[in-house]
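One structure, as structure tokens, below. Some questions next.
One protein chain is absent from this view; the other protein chains keep their places.
Here is chain A:
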Amino acid sequence: MGNLVEIRNLSVSFDGVPVLHSVDLQVAQGEALGLVGESGCGKSVTWLAALGLLPSKATITGSVTLGQTELVNAPRPALENVRGGRIAMIFQDPSSALNPVIQVGRQMTEALKLHRGLRGNAARTEALRLMDLVGIPDAKGRFNLYPHEFSGGQCQRIMIAMALAGEPDLLIADEPTTALDATIQAQILDLLARLREEMRMGLVFISHDLGAVAQVCERVSVMYAGRIVEQGPVAQLFDRPRHPYTRGLFDAIPRLDGPRTLLAPIPGTVPDPYNLPMGCAFSPRCSHAQDFCHKERPELLRQRDGRALACAYPLPEAGAHKTTMEKVTS
């Protein structure tokens, strides 16, 4: 199946400081792609840049194509048609992502009017159907309430319903559950997985939560300091991570079953985009790093097993880390 969105060579800098370095990323029609990495590695910026949602101080180069349409530095009207219509995006903190002075019903119908030309009663009926679909109880009675009258989880459901209003081909969910408590997180994940199935919609799921990624996604890209460092099918990456950073992310997940073992967080902190280390950006924190790693940056290369990897001294190809998949998905 063809690619829905192709990101090529996408770079972003803020006031001259580069934070995203020629990222390549494809999302196939109907695919669910996970995007993981520590805070500040550029997950959000990638997709905000693609949709032209970054502030004007951001400089964007490279290309993002949706079918035949080039999105990078595209004229505003072209972007406005894509946003919400073909690619929708939902965000981390649902309570502040909805306009506090506009009734949720009106925020829904606004999207329906923009992308499907629905007005008046037709828009209202469809908005109610969507609110039902995402599991807002008593949607009819709460249509005219304001966001602060809903819980965080319900706000995220409303955000999702609003994103569905344009019947997008792709939904970017930027840490949709981070601000919610555990039970609500699970419900929202189920909802996203179910809706993707029903609406045959692509999904980019941005998250710190590898378990959630395993549950929802088919393929996963791991980002570090503005670059993709490893990418491949979920099962493959989770079963045998080969980039020491990917491995480090897994080791930092608490086990839900089995004996309580000490977590092994990755030592050190994410480098500051103002002064990235020479060579591989992860080398200062990497226990496998050799001289080469501190001097030269490894390219993201396709491996024999199909994954893409940017590491000069990766972990062995087979066998070593059998338990990771069980651990994450349990």
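FYI, contacts are C-beta pairs under 8 Å (C-beta built on N, C-alpha and C of every residue); 3 or more make two chains touch, one makes a residue touch a chain; residues count from 1.
By our rule, contacts and distances are computed from a predicted model.
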Per UniProt record, name of the chain withheld from view ["Iron-regulated ABC transporter ATPase subunit SufC", "Protein-arginine kinase activator protein", "Fe-S cluster assembly protein SufB" or "Peptide/nickel transport system permease protein"]: "Peptide/nickel transport system permease protein"
Per the touch definition above, residue among A:49, A:72, A:162 or A:223 touching the missing chain: A:162
From A:16, A:100, A:117 or A:316, residue that would touch the chain that is not displayed: A:100
Residue touching the undisplayed chain, where the options are A:21, A:43, A:83 or A:307: A:83
Residue numbers in chain A that touch the chain omitted from display: 48, 51, 53, 76, 80-85, 88-89, 91, 93, 96-102, 110-111, 114-115, 146, 148, 159, 162-163, 165-166
